[in-house]
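One protein chain omitted, others in place.
Every chain is named by a letter (A and B) in the order it is written, and numbering of its residues begins at 1.
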Amino acid sequence: MAFAVILVAIVIISVLFHFLSPWQATPLASNWGSIDTTITITLVITGIFFVAIVLFMAYCVYKYQVIPGRRSEYKPENKKLEWWLISITTLAICGLLAPGLVVYNDFVHVPPNAVEFEAVGEQWRWSYRLPGDDKKFGRTSVRLMDDRNSFGIDPDDKAGQDDILVAGNQMHLLVNQPTKVLLRSKDVLHDFYVPEFRAKMDLVPGQVTYFWFTPTVPGTFDILCAEYCGIGHYNMRGQVVVDKAQDYEEWLSQQITFADVLTGGTVEGLVEQGQRLAASRGCLACHSIDGGPSLGPGWLNLSGSEESLIDGSKVLVDADYLIESIVDPAVKLVAGYPPVMVAYEFSDEQLDSLVAYIDSLSSDDLSQPSTQPTED
Amino acid sequence: MLAQTTSMPLTGDPSDIARRSASAKTGLYFLMAAISSMFFLFLLSYILRSQVSDWEALSEPWQPLAGTWQLWINTALLLVASISFEMARRDIDRPQQSNTRQFLWLAGLSSLGFLIGQLVFWRYLMDRGFLATTNPANAFFFLLTGLHALHIVGGMVAWTVASRRLSAISQEAGSKSVALAKLSIELCARYSHFLLVVWMLLFALLSSSPGTYAAIARFCGFGE
């Protein structure tokens, strides 16, 4: 009896939980309402089976509880009943499958008026590229990537010259514009997932994958990496900003092209060079520059401060310490951070520029104690 | 409840051996199924990987399998091994097992010859700079031939068991020891036929032309 009651309670609580739970899908912000519909259909059909089966079980447990001396019925088979059950199940399965496949057919067919942009993933950040006026992306190769050409675009490919590069973690899209995302990874698997858009797809190094959607609601949305990509996976942050036409045009006009990158930037200060390196080599994936939480020690006001190491000692953050921590990070481990950084290879000039950049992030009164500025 | 069970023989008799033989053969079939599954999956991976542009088929003129006479010699050795096992298996039913021992020795020696031949070919490849890391096709070649050779080594272990059982016959001269030796040789024979077929498939695929790979890939749905 108790068991039957608990089975009924499980059904009631599960159904109530479904309707009362505050944890439901995020508000939709794309054209994929049809995906939500298929989820609803699936919930209804599976819900009916769940309720019916568990209630039937509760009834059996209640009705046929042991009575000493009673014999169970000896009827090992009922072909007709079994075929009926198979047929009903098959029908229900078709009810799930048919709408699902219809919507999936839309998902795999990109509409002809879709515009393209490329999202590039690497451990553990995002960058983006637009094809520019010619609507064609330039060829890319990982062998062409360096700190000046973090997208690896072939400089000899004409189609690449007008490609618009967005180096920050934030991408802007035009509202109500069908959009095809081309996905490219520089290192390992990642996954471009914006919960409000419903759709997602993996980035696979060595190939370009894609999917499409139409953003329908202006606003700012988080991109979550949904394919495990190493220790910083949970921290691979990005954002999509969906703009109305005017805002979008304004944003677009501020972006630089690959040609700008190739021609400009030959004369730059040490700090600017360090800033560019920090972005292109992925330092900023783990070291925040605004005082926010990050995987490794943040760089804001770092230079000149004192860090506590895991062995309990303290160390003054000066140029030598910073350089040592970049080229051989395992030697002095700062307490409170996982020992996950691998050794980086930089030229002496690059190291100086990085130190200069980190120094520039400290306010003056703090950086004073760092008596010996870098001189090598 | 056990009162109604019939009494079963507890000592070895012909049905005993028959039972053992049937079990061993069933086990061998499932082992061969598992090995087939492994090689099949390797070959599928091989085909899929061959469709990437960095692939240089081993049969290209500048690649080692443009001429394959060494591998044909090894194939012949393996064929001799297989035939010898088969002859040994057939011969053991004759009185005094006249030539079984000789056939078994021939089988063992030619299997060993095959292994040495494969090693020689490995050396030849490495000397000419065809390393596993230089091209994925080379890596597959070393991997597949190496695994196949390991299975031959497993067969050689079974071969030593068969040889020991065959020697045991002359000492005991019992029908049971003959049956045991026969079972061992039968199992060896089947296994060696199987590995011969696997080798021929590997050989054929490894030395095929890029066009063949592309055709198979298209057939499997991987094609571009």
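Methods note: a residue touches a chain if its C-beta (ideal position, glycine included) is under 8 Å from a C-beta of that chain, and two chains touch if they have at least 3 such contacts.
We take it that contacts and distances are computed from a predicted model.
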item: Chain excluded from display, named as in UniProt, from "DNA repair exonuclease", "Cytochrome c oxidase subunit I", "Sugar ABC transporter permease" or "Formate dehydrogenase major subunit"; value: "Cytochrome c oxidase subunit I"
item: Chain not shown: contacting residue from A:Gly232, A:Gly274 or A:Gly304; value: A:Gly232
item: Contact partner of the left-out chain, one of A:Tyr128, A:Tyr193 or A:Tyr248; value: A:Tyr193
item: Missing-partner contacts on chain B, residue numbers; value: 1-2, 4-12, 15-20, 22-23, 26-27, 30-31, 33-35, 37-38, 41-42, 45, 48-49, 52-55, 132-133, 136, 139, 143, 147, 221
item: Where the unshown chain meets chain A, residue by residue; value: 3, 6-7, 10, 14, 17, 21-26, 32, 35, 38-39, 42, 45-46, 49-50, 53-54, 56-57, 60-61, 64-67, 70-78, 81-82, 85-86, 89-90, 93, 96-97, 100-101, 103-104, 107-108, 122-123, 141-143, 145-147, 152, 183, 185-189, 191, 193, 195-196, 198-207, 209, 221-222, 224-235, 237, 281-282, 292-293, 295, 337-340, 342-346
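The rule is simple: only the chains that are shown with their structure count from here on.
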item: Centroid distance [mean C-alpha coordinates] between chain B and chain A, Å; value: 48
